[in-house]
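Note that one protein chain of the assembly has been removed; the remaining protein chains are unaltered in position.
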Amino acid sequence: MAIITLTTDFGEKDHFAGATKGAIYSEMPEIRIVDISHSISPFNTSEAAYIIQNAYRSFPKGTIHVIGIDSELNAENKHIALKLDDHYFICANNGIMSMICSEIVPEKIVEINIHDKIQTSFPVLDVFVKVACHIARGGTLEVIGKTITQIKPIKNIVPYVNEDKSQIIGSVLYIDNYGNVVTNIKKSFFEAIQKGRSFEISARSYKFKTIYKKYSDFVNFEIPEDKRHDEGRGLVVFNSGSFLEIAVYKSNSATVGSASTLMGLNLMDTVSINFLKD
Amino acid sequence: MAIITLTTDFGEKDHFAGATKGAIYSEMPEIRIVDISHSISPFNTSEAAYIIQNAYRSFPKGTIHVIGIDSELNAENKHIALKLDDHYFICANNGIMSMICSEIVPEKIVEINIHDKIQTSFPVLDVFVKVACHIARGGTLEVIGKTITQIKPIKNIVPYVNEDKSQIIGSVLYIDNYGNVVTNIKKSFFEAIQKGRSFEISARSYKFKTIYKKYSDFVNFEIPEDKRHDEGRGLVVFNSGSFLEIAVYKSNSATVGSASTLMGLNLMDTVSINFLKD
Partner (left out) sequence: MAIITLTTDFGEKDHFAGATKGAIYSEMPEIRIVDISHSISPFNTSEAAYIIQNAYRSFPKGTIHVIGIDSELNAENKHIALKLDDHYFICANNGIMSMICSEIVPEKIVEINIHDKIQTSFPVLDVFVKVACHIARGGTLEVIGKTITQIKPIKNIVPYVNEDKSQIIGSVLYIDNYGNVVTNIKKSFFEAIQKGRSFEISARSYKFKTIYKKYSDFVNFEIPEDKRHDEGRGLVVFNSGSFLEIAVYKSNSATVGSASTLMGLNLMDTVSINFLKD
């Protein structure tokens, strides 16, 4: 039996997520539903793109991912369903899927047309649930829409590289629960430009020359614990999703501070990498 | 196998919701539990009434809804179980069910008396779980309580209509995750008074003369996108629960603003509708 996941901006308080689950179980009593997140910032398609890209891979092949962000149907915002990497995705054609699709070519994309006459302000409940259950029952994408080959891009996803490849200019894509600052610079992208050169990462007035594999590689455990002052200090890692991340050791925005609060880094801020001549 | 839903003010951090689920699975390993919300404002029975009314209908017939808001047993706050619209509800007799019951007559109401000697500050765990599992096993309400015919009303649920029916005076019932402002004026109530007349909706100094079916009906898609300025502008819809809602297009309290933040509308504030003479 397939899994249906939910990624939305419904929040934790409203009835929207609960009602959606009720509707799914009404159609398919035995299905499994997993919440990925209901706390995406309202209408924030970049955040949703980041979350779904990092979460989907852990699920079994065949999982159906419902993404409910800015999904009201209108002349400029159509509903789509995709098959990609043996997973299914149902969402509005508003750029959410362009981050994943920039790395993996979709096997199939359809623009959903089973519902052209449904007037609804709650399309996740009234449309996406039906599409998800159709797929879960083994139905094909062709039955529910017409094949398309292009989806809408999302802006500012790809970092900029200058002409002589001495600099990458990226930006802040996501700020996580620890206040760590995730950039749009992926490890594979960085390494293709770096070609082994030394580098300096700049974010506002902060500079970093090392990228760690995990947070505590930053700590020198040969110094006695009471003489180290690691907590609250900045560092750079490639995070578990392979994005370059400016972090703070044992970060907590409410106590020792975080990369976001201590360095004043916000969504869309610039993070640049300068490569040094050999 | 039945579904048990949970709607509480336990919050997302404390152990209360987890412990409740553990207790249910200890009694019934195969049951399905669905969270509707644990983020109702503490002791806010009106919010809980709004959430459960909007969520329950999506679930299959026979679902058992546990509502844990202000549920400590005392001389003035008894525990009840209801059967209504082929769903079961377990909660305190504190007004939460009066919103649903004003529209649908309960088939059965009992005041729970199996536990008169249990002293507990966690009645959801110690009482409601037992009642829910009793019902899930097919037990009847009569076994766990004595039949009653009245439940406590909730205040300020029904809007006021003046004598010559030229005005409805409603109030703000709920503010949702997008900052949209939900009033206590339902579509059926509005239409019964309106009888096709033109109208003007007033909330503080803001006036509206149109009620949309969905949010993006507000947008004129014939104007090029870069010449429209729709985001952050106010509009009125009947929301997916059929409540009159003052909204903001692509609302986000933290960025473009919301109906609540931009118009200064809070819980219990007045929203009135004046009908115009033909």
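Going in written order, the chains are labelled A and B, and every chain counts its residues from 1.
Definition applied: contacts are C-beta pairs under 8 Å (C-beta built on N, C-alpha and C of every residue); 3 or more make two chains touch, one makes a residue touch a chain.
Nothing here was measured: the structure is a model prediction, and the numbers come from that model.
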Contact set of subunit B toward the excluded chain (per top definition): 9-16, 18-23, 25-26, 29, 41-44, 70, 72-77, 119-122, 125
Positions on subunit A where the hidden chain makes contact: 1, 3, 5, 7, 12, 32, 34-40, 50-52, 54-60, 63, 176-178, 213-216, 219, 221, 225, 237, 239-241, 250-255
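Following the convention adopted for this analysis, only the chains that are shown with their structure count from here on.
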Superposition rotation for subunit A onto subunit B, Cα-based, multiple of 5°: 120
